[in-house]
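As structure tokens, the structure follows; a few thoughts come after it.
All protein chains of the complex are present and in place, except for one that has been dropped.
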Amino acid sequence: MSRARDVLERLVGASGAERAVISVAALALSIVVGGLIVFVSGLGAACEAGANYHIAIPLPGSFEILLFDGRLSMFGFQSCYDPINVYEKLFIGAIGGLPWESGWQPTNFSMEVFLQRATLLLFTGLSVAVAFRAGLFNIGTQGQMVWGALTSAVAVLFVADFVPAGVAGTVILLPLALFAGAVAGGIWGAIPGALKAYADANEVITTIMLNFVAYYATTLLVREFFQDPQSTGGTQTRMVPVNSLLPSIPLGFQESRFSILALVLALVLAAVVYYVLWGTSFGFDVRTSGLQPEAATYAGVDAERTIVRSMTISGALGGIAGALWVLLANGRFLTGQEVPSLGFDGITVSVLAGNNPIGVVFGSVLFGVLKSGGNTLNFQTDVPPELVNVLSGLIILFVAMPEFFRLIGKYLGVGDEPAPAAATTDGGEEDG
Amino acid sequence: MSNTAVRLAGITKRFPGVVANDQVDLTVEKGSVHALLGENGAGKTTLMNVLYGLLQPEEGDVYVDGERRDFRSPRDAIDAGIGMIHQHFMLVDPMEIWANIVLGQEPRKYFGLTVDEQQAIQEVRDLSERYGFDVDPTETVEDVSVGVQQRVEILKALYRGADVLILDEPTAVLTPQEVEDLYGVLDELTAQGKTVIFITHKLGEAMHSADDITVLRDGESIATVPADETNQDELAEMMVGREVLLEVDVPEHEPGETTLAVDDVTVTDSDDIDRVKDVSFEVRGGEVFGIAGVDGNGQSELVEAITGLESPTSGRIVIEGEDVTGHSRRQRIEDGMAYIPEDRHERGLVMDFDLVENGLLGSQHSEPYSKSGRIEWDTVRGHAEDIIETYDVRPPNADADAHSLSGGNQQKFIVGREFERDPSVVVATHPTRGVDIGSTEFIHEELLDLRQRDRAVLLISSKLDEVRQLSDRLGVMYEGELVDIVDPEETSEEEIGLLMAGERPDGIETVRKTGGKP
Partner (left out) sequence: MDRTGLRRRATGVTVALLAIVSIWGILQPESAAGELFWTATETGTIESSLRLAVPIALTAIGGLYAEKSGIINIGLEGLLIISAFVSVLVTDLLGPGQSTGIPPVVTFDLGGSTYTIDPGLQLLIPNIWVGLAGGVVASMLLAFLFGVICIRYQADQIIAGLAVWLIALGLAPFAAKVVYGQPSTAQVGTFDNWTIPVLSEIPVAGEILFDASPMVIIMLVSVPVAWYGLNRTSFGYWVRASGENPKALDTVGVNVDRVRYAAVLISGFFSGIGGTALSLGAVGSFSGAGQTMVDGRGFIAIAAYLFGNYNPFGAFAASYLFSGLQALQIRLQGIAPTEVFLMLPYLVVVIVLVLVGRTRLPEAAGEHYESGED
């Protein structure tokens, strides 16, 4: 089947393989640079004694291969932080320890957080990927999420009074919540799309500005109309009814902050997005516009409409992420907190994945680990969990410079010869 | 030796996969015009980029005034008295002419903190007068004609003290009259002791303007001959390596009904300037209708209006009796219009797509490639493979990305894709621009084949000989107007040239000069 071959080729083809190598290399380099940042900032932190560096390869049981044990110093100062330990906490802590350690439960709290974040990031990552594929830098997934979350919460709270309790209500409320989120996010995404298409307003800046507007507008709306009367502090809505929450079957997590249904939905959507982009005429229009808008117009693509549609889809995916954020993480809409970082991390996930929906699945797993591990850092070390955000920025930075890795590759003698440029045979003497 | 301005000895320059210059020798006499003649891709521009320090050769030596030089950058070449006028002008359009000329060597005042505008303008004015150029230094580059821009480029080189001027395809963008003016400029330059190297692929120009001619072919220098000791046939043979038929064989064919009608079309751009003014013509089935004109006289805008990329401000486009003016680009494709765009890198191909996907470009919503919004990849792949085979695209690999193909093969693929639509109307803009001679012949044959099959062909090209030879009727555009429609067989090149310059052969100006950018 040539179609199957096409799909395979796009995933592992030459350029795809190069992208994957660059992503992995960027990730590795970010971790190294991040480690350096941790070490250096440890020099400035206050602590009684420098961190004891215990570098070892852990083996099952209590065995390990010891590589280094002692303290490190720089300019006579000892660093309070041990990057190796930090990464150990970050990556292993993210899933609540090593699976072969005694007492490790697959349903532990960290695991639950990890799976929840990975699921949400899959949506925001897909949201960003769709827009980027269309050549649109949608930085507004955050704002789209916020609107999706509020609308979904309000819709459920409003309708909940009219539907039966129990599973029957769930069947109505769940799709309603997701739909409401998608519509609100879609509209909030369509706005900068239309401004870009019809007024040429730079979407990077408009989406960022609209993030701020979304934040203040939802805060205002909640405070004026939807405030939970029992709330003592924060600006938040009432809790949505229990039967609208995603059932946490069948894994049996304690806190029911993760549902396999959400993950399945996310994976299905990833497949759908992939299929739409590569299997449909509309997807062809989107990808052509993203690579070469002039060629797209030539091929009969309605540029304006494609921009608005892509941004709407992107926004809708962000809106669904918002709805799930309500249904999974909080059970209500509340302002501030971590919504923004989920939106921004979607950018990193997508960039790391080369804006490929299938790659986004892997990217979101990685970032789910980082987000959950960030919590562990907060509880178990003095290293601020903001480290994850620094890593996120570094990853984008390094993925953005493929030329750097090509040069390294060439230096190491593993890179390919650059393709013979057509320019050398005809570029120099146009207009013959 | 003292009479030699420039000597290149054994220059070799390689690019990945290509040897652009292979042991090339060149000797240029002081005070002469030396033509560097060769086909596209023969290595002329590469050789001159080596002389100008833009490229560093792998082997070979450069001598200027008998002294061996090692140019690391254009700066070195400029210091040695070499100036280059590129085919695409190296001018900053929104800046004034004087600023362009002194760029990088601005006269300064106030402890070097400020550019001395008055002095710069004066210096440029003096220089311009010395060589009899009619250039106003205070005008902005984007407001002056291409001919003036070229003189600005020459002044730029002279301002930097150039003794040797390299002109890369200087006539490509000029009207025949501007070309004559350029010859005058060259005479004035050599009279004042400057040396000129003139890159061209046009035999007539080399014969007409040069004292000596060096022919390059496939990166090698074939021969250097004095212009008055050779003839066009001999040069052509040296250029191509075989005897070429300079004439295209156009068979007799009786055209049929009107297929494409352009009726009073006006196109206004975003700056409220009429780029196309009340243009009307008809193209019949089985006819090639050519449009000649210097680039930038509204041809692109006219084509965009016909093909549906832009909508005309007024007027109608009619295909086979149906008014399609309001049809979108996509509908035009469905109306049976094929379009070979002028820029294949920007429009004709998506460079990062493989040929399978590029073969789908424009048909992504049409059966049988797409059924209810779903792309039939097997059919699409078969289609691309058919194009590759029928139109001899090399390498014959549908999975190759478009950017890995040579210009000629990219163009053949576009031609194939568009002709395979079985169109009733074909709009071909500069179909052989930047394409090698073999592919050019092939594309010409395909165009004529469509004509034999009673399709309407609209051919827009800035190559006068191409449109003259292929067209049954020939329209000439100048400043957005269709100045005249002539029978190319009964109209001389000079007469068409005058029309292209906006003048009637009898000397009466028919077109008002609006002073806008051409």
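Here are a few things to note about the model shown:
First chain written, first letter: the chains are A and B, and each begins at residue 1.
Quick note on the criterion: a residue touches a chain if its C-beta (ideal position, glycine included) is under 8 Å from a C-beta of that chain, and two chains touch if they have at least 3 such contacts.
Remember, predicted model here, so these are calculated numbers, not experimental data.
Residue B:I78 is the one among B:V24, B:V64 or B:I78 that touches the chain not shown. Within the set A:L98, A:V242, A:V264 or A:A400, the residue that contacts the chain not displayed is A:A400. Contact with the chain that does not appear here is found for just one residue of A:Q78, A:T219 or A:T280, A:T219.
For the options A:I205, A:V242 or A:V268, the residue in contact with the chain missing from this view is A:I205.
On the side of subunit B, touch with the chain left out of the figure occurs at residues 45-46, 49, 52, 54-55, 73-75, 78, 84, 86, 90-95, 99-100, 103-106, 108, 113-115, 156, 160, 270-272. Think of the hidden chain as still there; on subunit A it touches residues 37, 41-42, 44-45, 137, 139, 195, 199-202, 204-206, 208-210, 212-213, 216-217, 219-220, 223-224, 336, 340, 344, 347-348, 351, 383-384, 386-394, 396-397, 399-401, 403-404, 407, 423, 427-428.
To be clear about the criterion, only the chains that are shown with their structure count from here on.
Taking each chain's centre as the mean of its C-alpha atoms, subunit A lies 47 Å from subunit B.
Looking at the complex, you find that subunit B touches subunit A at residues 15-18, 20, 39-41, 44-46, 49, 87-88, 169, 172-173, 201, 309, 328-333, 339, 341, 343, 346-353, 356-357, 360-362, 364-365, 370, 373-375, 377-378, 381, 399, 401, 403-408, 410, 430, 432-436, 440, 462-463. Subunit A meets subunit B in the complex at residues 2-3, 6, 9, 15, 279-285, 288, 291-292, 294-295, 297-302, 417-422, 424-432.
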